[in-house]
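Following: one structure in structure tokens, then a few remarks.
One chain of protein is taken out of this complex; the other chains stay put.
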Amino acid sequence: MAGKKEQPQDIKRREFIGSTILAAGVATVAPGVLLTVANATSEDEGANSEIRWGMLIDSNKCVDNCTACVDACERENGIDLLRRPQGQGDEMWNAQRPQWIRKVKLRDRQTGEVTNLPMMCQHCEFPPCVDVCPTGASFKRADGIVLVDRHTCIGCRYCMMACPYKARSFVHQNVEQQTIRAPRGKGCVESCNLCIHRIDSGATTTACQDACEKDGHKAILFGDLKNPESELSKALQQKSSRQVRADLELNTGVRYTSL
Amino acid sequence: MQSSTGILRAAGVIPAVVAALFSMAVHSGSAVTPGSRAAGMEACVAPTAEIRRYHMDYLKHDRIKVVRDGVRGVKYSLAECVDCHAEQDGNGGYHPVNGDGQFCNKCHEYLAVSLTCFQCHSKKPEQKRSAASLSGEKNAGQSSLFGLLMKFDEAPALSAEEMAQLHAISRED
Partner (left out) sequence: MKKLHYSELWCSSPRYWGGLAALTFIILLGMAAAFHMEHSGHWVTGMSNQVVWGLPHVFAIFLIVAASGALNVASIGSVFGGPLYKPLGRFSGLLAIGLLAGGLVVLLLDLGRPERLIVAITHYNFKSIFAWNIILYTGFFTIVGIYIWAMIDRKAQKFYQVTGFAAFFWRLALTTGTGSIFGFLVAREAYDAAIMAPMFIIMSFSYGLAFFIITLMSAYWWASRQLGSHRLEKLKNLLGVFVGAVLYFSLVYHLTNLYVTQHHGVERFILLDGGLYTVMFWLGQITIGGIIPLFMLYSPAFSENRFAIAIASLMVLIGGFFQIYVIVIGGQAYPMNLFPGKEVLSSSFYDGVVAAYTPSLAEGMLGLAGVAIAMTLVAVGARMLKVLPESLEDPEEGIA
């Protein structure tokens, strides 16, 4: 069964940075899985546990000062519709506004090598935010996407305390304008949901990936980790990749190469 | 009727006005607002009496399907309620569906069941984003104020008379 992937012995193996991640579980996935992810979901099928959505980010291709992915995300998810509350300073606005994806620039302390990468929710297999959420509003969908059900979120922010990636944002203000696809309101926690509305409607890319590709960088690759034929799985087999904070053994769905 | 609604809205938020609107709705036998897509249609997504009585349960059921299970294209989608039931404002835009005298507010104002949904959900059908639409609605602050005072998942029960009245509406048509 595909469920084997969840077994702990698998986790240990994943500790090795740069190991090929997919092997065991994927090999047992029903051969019926179609070659293209495009047909893997449809409108009324819902999230499918034979899929695990994930991402590979090639930080070599990620360009300094480029914020295409961030801008696209904000547009896609209506974050750009938020207005700064009157009287709020720049620093506070930046610290309080939602940021689903952010650009981080790093320098290696030893070698001085500079790396750029986007950080967002890593969609862990064992998400700490889900463990700590008192109401179960934070949850992991069958297809591995970690998100907040904002109908039961009480805004306690314990998940934000627990998240090792600082991937979550709290909505600190009244929201006047939303898009249909991304409802949002004061007092709930939210984070990257891998463009769930697009994926559920059959799309195969996220907004950030599209934007990155459009700008010619192709640093972001989204796909099904459980399907050995997916472009993502193939890329992961070829390049060595790692998880951020692999030591926590969360088995993240978002991986990075050249980090 | 279109213009009289407009004048009434201008008159303000006084409950009496809302009551008048409501009785108007009762009179015409429907809460459906004239300038909305629904006005030109025959039926709702469920038989009228049924949607009146059970739309809250249907919405809650289907939002679990959407958010938890990732099933899109559900029958009772809030986005679609808004799509059909929002009234055009005559300038190419829409009135917020939960605005004074607007569809979702007609019964709810009267029942004193405040809808927290539109703190998050768009009050208008999807349209081109224009600078004008960013100016915000006068209702937003008010609805959030109610949001603080209202329990979220628990609608105050209808009193017997109110329910009878609602049923009376449904029997009228």
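To keep things simple, chains are lettered A and B as they appear, and every chain counts its residues starting from 1.
Definition applied: contacts are C-beta pairs under 8 Å (C-beta built on N, C-alpha and C of every residue); 3 or more make two chains touch, one makes a residue touch a chain.
Computed from a prediction, not measured in an experiment: that's the story for all the values here.
K.L.:
For the chain not shown, which residue from A:142, A:203 or A:248 touches it across the whole complex?
P.N.:
Selected residue, touching the omitted chain: A:248.
K.L.:
In the whole complex, not just what's shown, which of A:61, A:75 or A:102 touches the removed chain?
P.N.:
Here the residue in touch with the unshown chain is A:102.
K.L.:
In the whole complex, what residues of chain A lie against the chain that is missing from view?
P.N.:
Answer for chain A: residues 70, 85, 88, 91-92, 94-96, 98-99, 102-110, 114-115, 119, 128, 130-137, 152-158, 160-166, 168-174, 186-189, 244-245, 248, 259 touch the chain left out.
Note that in this section only the chains that are shown with their structure count from here on.
K.L.:
On a C-alpha centroid basis, what's the spacing between chain A and chain B, in Å?
P.N.:
Taking the average C-alpha coordinate of chain A and of chain B, the gap between them is 35 Å.
K.L.:
Quick one: in the complex, what on chain A touches chain B?
P.N.:
41, 43-47, 81, 83, 139, 141-143, 145, 147, 149-151, 174-180, 183-186, 188, 196-197, 199-201
K.L.:
For the complex, which residues does chain B have touching chain A?
P.N.:
It comes out as residues 63, 65, 67-74, 79, 82, 119-122, 125-126, 129, 133-134, 136-137, 140-141, 144.
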